[in-house]
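Excluded from the complex is one protein chain; the other protein chains are retained at their positions.
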Amino acid sequence: MYEFDWSSIPGALPFLWEGMKVSLEITLTAVIFGIAWGTALAMMRLSPLKPLSWFAAGYVNLFRAIPLVMVLLWFFLIVPQLLRSVFALDPNTDVRLTSAMIGFALFESAYYSEIIRAGIQSVPAGQVAAASALGMTYAQSMRLVVLPQAFRNMVPLLLTQAIVLFQDTSLVYVSALADFFGTAYKVGDRDGRLVELLLFAGAVYFVLCLAASQLVRRYQKKLNAHVAH
Amino acid sequence: MISIDKVSKHYGSFQVLTDCTTQVRKGEVIVVCGPSGSGKSTLIKCVNGLEPFQSGTITVDGISVGDPKTNLSRLRSRVGMVFQHFELFPHMSITDNLTIAQVKVLGRSKEEATDKGLRLLDRVGLKAHAHKFPGQLSGGQQQRVAIARALAMDPICMLFDEPTSALDPEMINEVLDVMVELAQEGMTMMCVTHEMGFARKVASRVIFMDQGRIVEDNATDAFFGAPRSERARQFLAKILSH
Partner (left out) sequence: MSYQWNWGVFLTPAAAGDGSTYLGWMLSGLQVTVALSLSAWVMALALGSLIGVLRTVPNRWLSAIAAGYVELFRNIPLLVQLFIWYFVLPELLPVKLGTWFKQDLDPVTQQFLSAMVCLGFFTSARVCEQVRSGINALPQGQKNAGLALGFTLPQTYRHVLLPMAFRLVVPPLTSEFLNIFKNSAVCSTIGLLELAAQGRQLVDYTAQPYESFIAVTVFYLLINVVVMSLMRVVENRTRVPGYLGGK
């Protein structure tokens, strides 16, 4: 029977915390840029201008059809050279973190855009009509009337997607970045304690994500109760 | 046939039924009425065990519904029930709706079940629709199919839970006609309904419920002629003024 030995974890905690900070950093930037770019994509998709709408549809469908791992690998292998040559960077500059962040943001924005599009479409058409009747332009009616309502309904979904994204950051493993999971793996590999470190990493993700999703659920309930009144 | 004795039921602290007692004898037609939220639908669902109750006893044909040893499925297969929202199975053709329980519950052969189902479908005037699906029929037609589906099980009695209240006004009569015919043939029936015309025509007794209690349990003529309770009088005045 396997004998557990958890002794290498306490000493590794500072490294693991550094790794967790990287994971959170990637999550946060990807969420912010993903929502911003996703909103733009959603509005393009719904726009009456055909080329814009085609571009957005193509972008979203392409990114939703391919695996995240592949996108990250692509960014890991190709984008660093591109960034270096475009910005004439010193070849020793580490751009792995930046390119991982860009990869995540571009990829996740496709998913965010679909959530946001559904949110915008859930606002009754009468609202746009009412806004136009008050003399608002299309942009004004979007910004002042439609998007605020849409976002309120979407917040739980956007947060749930953020939890998924946080889990997905573990995939930067393919670019050898030291995020939380990558660090746990390296420590386990170094000390010959892969079993313990992997189980520990799983437990940490589980506790964090479960807690976060319970919070989202509670928020959703509050929101529903609020709407019902 | 059906005997309800001191039945009470509550959801948490909310009392839905309090001390309900009544009998339905073989061949009787009982109409249960009352304002919404009075517990009449809950009471009728207790009769075939679709709703559990905490105290009291209900027996159907001598079998206790609340007894954990009772084989409820078997009992239910002998008690027909018609629902407010028809509850035909949308993924099956009308014929399959009429035959599935005959085959799977009663163990009849496919031919026998189809034969019986189509005869009953003819009886409710819908033979031409046998191959359609429920979603392609009007509400009134669906409810007539639902009655035929219940009759196909050769029930010893029938329960009706507001069978016409989800229907458009012009469809109510086609369903009531089927029910009147059934009553006149001597079927034992317990009907939750607001159709007072139906009650006058065929009911042996009318039960009036309010706030989970049976307030009045009276012969039909007496109920309409001189209701004993003030609440029933008010209810009748309101309903008849429409």
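Chains here go by letter, A and B, matching the order in which they are written, and residues are numbered from 1 within each.
Here, contacts are C-beta pairs under 8 Å (C-beta built on N, C-alpha and C of every residue); 3 or more make two chains touch, one makes a residue touch a chain.
None of the values given here were measured: they were computed from a predicted structure.
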item	value
Chains on display which the left-out chain touches in the complete complex	A, B
Touch with the omitted chain, as defined above, among B:Lys9, B:Lys40 or B:Arg149	B:Arg149
Residue among B:Ile63, B:Ile100 or B:Ala130 touching the omitted chain	B:Ile100
Among B:Lys9, B:Lys40, B:Arg76 or B:Arg108, the residue in touch with the chain that has been omitted	B:Arg76
Those residues of subunit B which, in the complete complex, touch the missing chain	45, 48, 50, 72-81, 83-85, 87-91, 100-101, 104-106, 132-137, 149-150, 153
Sites on subunit A contacted by the missing partner chain, in the whole complex	1-2, 62, 65-70, 73-74, 77-78, 85, 167-168, 170-171, 173-174, 181, 185, 194-195, 198-199, 201-202, 205-206, 209-210, 213
